[in-house]
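Some chains omitted; the rest stay in position.
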């Protein structure tokens, strides 16, 4: 039996939303200046200003999430400084040392507790510990947090506010890695983009569209315009200004139009909710963390994991928790079909005990 | 009289060839692994191997020409080293210090003579001069040349061979910035891609598709695989691996299929030839350099330049040659229409003396 491979470990396997592809087509016909001096990029800034309810912001369109994080962070991180983040954050574990490289040797000071989530108490403890060593230590200039957090959960407004108070007090900048910010936004109904960011102290947001409908489109939104000044000086030499910038901002403009970004995120989240419901029916899987976006984490033993792979279903290996157990991540996107999830479940049932299958 | 603006100073204003846009559409439906572990990228390597007649090469798909040059050069340039290039080369004048940044402080040693073209004599003189100062000077590890050269002309096979002999003798690597390599290739009928590169000693080629039909697609071709090893270790932290790599390689694959890259380049070159012919009819313009690709340079005085701008025609300001004269660049692309060139000429005739207009 040779079943078709199902990739369900990341939303980066997804394709392009039709509206976004069409926008690229239209942008092709419009001749404008290169390197961001075009009408699409101008429009993009206007759209973002409106959605985030802030006139005096700056944007930098990007094609890579890693670069978007690193450039944003390097706007306040110098080689002799450091930025506080979680040890499991994407910037620390999955970007190959990009923030360190962009800043010429800046340091990430990491906090390891709480499964990928920062909190004000851990931060305060860390600051006390570092402060004690005095001036020979790289000075902290900011904090970076990820919304959705690394374990797929949401930071509440109050949690972020508590962290941003620490920032204000210490003259730190606050960066948000928003690779799945749209998923976070639709997950908390009554919070506006402005309320979720600058109104609670976010200085700059690396907002990602790539995982949620675009081909390659990210945007750094600088609510603090001074940071944008520095980032704009740096970007050329990082190689991240592409000549035909209009093809990035055309993607973004389509993504923001008529709430497409939220609609796509809602679909991805709904798919995750459905997937979680199904996964929870199996005895062998221990579901971890609340599912507040488009990710579902389970803890399984190695044998179970191997069986899943044999079924030609490929989730993401997340973390080893002990010699025999591992954490595995499933990620849905706007494209994931219920029928695909059903097919996964169908295959699972051939191997694993199904808890809530009362009749048969 | 308010005429429509005509941008004719760069090929980066061009759009996407329909074949390439279609390839993106198809790639959207194909779900494969991210970060270059996909079938499009695999296929791209095969296509390039075939076209360049070399099995043991490595490729890195990129989205930015600046990054493509800088990553290629940094595969052999360390912070304590230097690379020889022309002072007018793109890497020295138009990339905001990117090679220096990628290499953590590497140096570009520049040669200033000959309007953007390196030659073996100037290189030998420079090496003698540097060698004399001994070990306190950043050691040269390679040479970078641009094909088409900065002034739109072609390096002959023999010219490159002479430079590559210097490289062999001194253990230098030889990089080619091939932003307009396809224009160069069609300009010299009987030279194959292999003959134009590794067979005459090129170690790595930054080949650009963006100016010639793609949205954002470049590829570094490492004929010397050792260099690729180093570049592949570096790329993640420069932020230049995008998750959905398939959308770059899908563009490249379409570009290479059925000789599309050469067809597009031929169109661009033909347009330049036509444009040159027309420009040469004006008394006020002094045409500079042979037109061996898609660029035409003229020398005019400032007054003439201002008149051109008033006609709402925007060429590229290239160089100030004296207090009163400037060099101006016109660039055509695969999309430039003869009718557009005719419209430019039509406007020019309202202001400038037309040499060869015998009848009227």
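A and B are the chain letters, set down in written order, and residue numbers restart from 1 in every chain.
One rule holds for everything that comes next: a contact is a pair of C-beta atoms (placed from the backbone, for glycine too) under 8 Å apart; a residue touches a chain by one contact, two chains touch by 3 or more.
In this text the structure is predicted, and so the values were computed from the model without any measurement.
*Asks:* Enter the number of copies in the whole complex; the displayed portion holds 2.
*Replies:* 4
What we mean here is this: only the chains that are shown with their structure count from here on.
*Asks:* Report, in whole Å, the distance between the mean C-alpha point of chain A and the mean C-alpha point of chain B.
*Replies:* Here chain A and chain B have centroids separated by 35 Å.
*Asks:* Taking the touch rule as given, give the residues of chain A at its contact with chain B in the complex, in rising order.
*Replies:* 7, 10, 12-16, 21, 24-25, 27-35, 63-68, 70-71, 95-98, 100-102, 104, 210-211, 215-216, 236-244, 247
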